[in-house]
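I have a structure I would like to understand better, so I am pasting it below and will then ask my questions one at a time.
Only one protein chain is missing from this complex, and each of the others stays in its spot.
Just so it is clear, A and B label the chains in written order, and each chain counts residues from 1 on its own.
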Amino acid sequence: MSGLYGRLSIAGKQAVWAWAFLALPVLFYVVIRFWPTADSFLISFYSWNLLGTPRFVGLDNYVRMWSDPTFWLVFRNTFEYLIIGTPVSIVVAFVIAYYLDQVRFAHGLIRALYFIPFMTTAVAMAWVWRWFYQPVPIGVFNNLLSELDLPTQPFLRSTEQALPSVLAPAIWAGLGFQVVIFLAGLRAIPESYYEAARIDGAGKWMILRRITIPLLRPTVVFLVVISSIGFLRIFDQVFNMTDGSGGPLNSTKPLVLYIYETAFQSYQMGYAAAQTVVLFTILLLITLLQLWLLRSK
Amino acid sequence: MLRRFGRAMAAAAVGIAVAWGGSASAQQKVTIEYWQYFFQQRVTAVDKLIAEFKKQNPDIEVVHNHFPYADYRTKVAAAIPAGQGPDVVQLFYGWLDDYIREKLIQPLPAAQFPIAEMEQRYFPIVQAMKRDGQYYAVPTAVRSLALFWNKRLYREAGLDPEKPPQTLDEMVEHAKKIVKRDRNGNVTTAGMTIDMTAQDHHWIREVLIRQFGGAPYSADSRKVTYDSDAGRKALQFYVDLQRVHQVGTNGFMDESQAAFRAGRAGIHLDGSFRLGALQNQRGLEWGVTELPAQDGKRSNFASYWVNAVTSKATGPKAEAAAKFLQFMVSDAAMQLWLAETGELPAAKAAALSPANLAHPLYGPFIRGLDYAAATEFVNETAQRQILIDAVDRVLLKNQSVADSVKEAAAAEQKLLDDHHRK
Partner (left out) sequence: MTAGALPSTAARGAVRFKDVRPGRIVAWTLLAMGGIAMVMPLVVMISTSLKYPHEVYDLNLIPVEPTLENYLHIFQNTKFLRWFVNSLIISILTTASVVFFDGLVGYVLCKFSFRGRQVVFVAILSTLMIPTEMLVIPWYLMARDFGWLNSVWGIMFPGIMTGFGTFLMRQFFEGVPDDYIHAARIDGLNEFQIWWRIAMPLVTPALSALAIFTFLGNWTAFLWPLIATSNRDLYTLPVGLASFSGEFATEWEMVMAGASLATLPTLVFFLIFQRYIIRGVMLTGVKG
């Protein structure tokens, strides 16, 4: 064996080493990533409750999805999380990072304060916020409002307010991450650009609009994609703040919770798999969009 | 096929056990697993029962596992087909159909549970556990609903603390006197609890609808019949508690039982299983009475938790499981269960003792059994959600009561149809 190896060219030896190193990982990616992906597509064409034999039903699951009002509501909710969550978190994070970048006094401490929520567990925080949202006499927010003689709010007990209420802790927890990424982006802008602009007599606002924001484009694209994917996959907060129901009246139920319910509570594996295919398609489009945006730079 | 095999195995196991008799203790220790959902008093009760059982059967080890109510059913249904999980399992009676169909449980061994004795010993509800002449499960305890009231709040509201409401009108009247608000109009003490996620959906379904002159389902439980005058009146009455009479709000203190336990609610409808928790609540002065009548008509909702041997238990495990199950429904176990959890014995003689009927706490529940109905759920979680949504649509979306009832009935009918078509 070693004789055989000894006779190989340098390139040959490299290849042997490479494949020896890659053997286990390649097996892993095939068995734990690619095969399940294909399996999901396959299951989506079957009707199966986990117990009996899967029955091939063609496109039935997709047809059913098309005419399932709950699916469309859930679809809408999922995008609502995205459409509110992404811009709000990015704008707020940018404003904080922009000013924090200019601050020297206690810079590290303030940055740490913003970052700390990122280190928490979503499940734990969901329960903390869930308590905050309770009506008088136990909820912290409503007790505060009542103390100030302001009208109390239903929060999780309202079909309009529940979704933003569930979203808030998700934005809160991710904000520090985005601030730090923006700080890194701001620092990467060469000082010479600013000096040139100042020599040209540009004001602060002009510098922000003409230099800072355009040069932060890659950072913004990165954050938009990361947070979009995060909001599209929201689950932990909803599950723990609504007793796993996505209520009231399904007004907070995101796609992932619907998938979980369909698969692991109703045992309709085929229908659930069809929903995951839709989620996959959406995430794929977003990732491709990111690649395209970064390339057109 | 599999079921027959399991049955044969169980029979063989029993045979072997009989043949070997007392030498079993010399054999290797058998470990079986018992599952139930989490409810503090039941967990304590089962722990005590297991300790006692182990004393009598040192050769059997019983592992006790419990899960939150919300996940429980999922966990059982996922574990058993995978050859994991419980050998003896506690189930809500409404789930039985699914479990039998999905072959998650096996028939009770006739040796320990002779069919003739079953009908003699238990309330007629055991009939619901019989399929093709065989029993699949046996109940330990029965529960029904009753009205709890807070005597201190009654006194504060100028009401007689020893005279709880006997009719729906009286109940509303009392609740209106008890409710307290802060200066901004927020409820700080509820006149009565409104909480669809607890027992109220049972109350609407089996009590209010019947009291308003209707029935929730057809006699064979195949048709939803509450899209009717009675159904509309029942829902109207329920939502009016919050909207018109303003005696409380849905979701007050997150859970109705918490509000009552904290002394923040005057009237609370709940099951007999709440007795245990309330008895441990220091400083709370409370009483319990039968559910209020309407036009002289009373109704109640009864439900049962049953124990069954799963299809996972085979061979010596099946034998041990049967032994444990038999122990779990012995008179002594039922007595302990009543003392620990406040749930009523499922054996007739034990429940209907004069002492129990006259008991200030158990009495109202046991009397309630007389006129109680049990819903034949096909999917309790989904059917519960349908009524929760029906109330939410009116309270949160201002849908008309008639439309909401109609929508709920249609959704539930579809659920029943889908189930029976399978």
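Points worth noting:
Simple rule for what comes next: a contact is a pair of C-beta atoms (placed from the backbone, for glycine too) under 8 Å apart; a residue touches a chain by one contact, two chains touch by 3 or more.
Owing to the predicted nature of the structure, the values given are computational and were not obtained by experimental measurement.
Partner chains of the missing chain, restricted to those shown and counted over the full complex, are A, B. Shown as candidates are A:83, A:124, A:150 or A:196; the residue that touches the absent chain is A:124.
Across A:88, A:110, A:202 or A:293, the single residue that touches the chain missing here is A:110. Within the entire complex, the positions of subunit B that touch the omitted partner chain are 38, 40, 65-71, 75, 78-79, 81-85, 253-255, 257-258.
Residues touching the missing chain, restricted to subunit A, are 11, 14-15, 17-19, 21-22, 24-26, 28-29, 32-37, 39-40, 43, 96, 99-117, 119-125, 127-129, 131-132, 137-138, 140, 143-144, 147, 169, 172, 175-177, 180-181, 183-189, 191, 194, 219, 222, 229, 233, 235-236, 239-240, 243, 256, 259-260, 263-264, 269, 272-273, 276-277, 279-280, 283-284, 287 (touch as defined at the top).
Please note the rule applied: only the chains that are shown with their structure count from here on.
One inter-chain figure worth recording: subunit A and subunit B are separated by 40 Å, centre to centre, where each centre is the mean of the chain's CA atoms.
Subunit B meets subunit A in the complex at residues 70, 73-74, 77-78, 81, 102-103, 182-184, 186-188, 197, 249-254, 264, 381, 385, 388-389, 392-393, 396-397.
The touching residues of subunit A, counted against subunit B in their complex, run 50-51, 134-138, 142, 146, 149, 151-152, 156-159, 243-245, 247-249, 264-265, 267.
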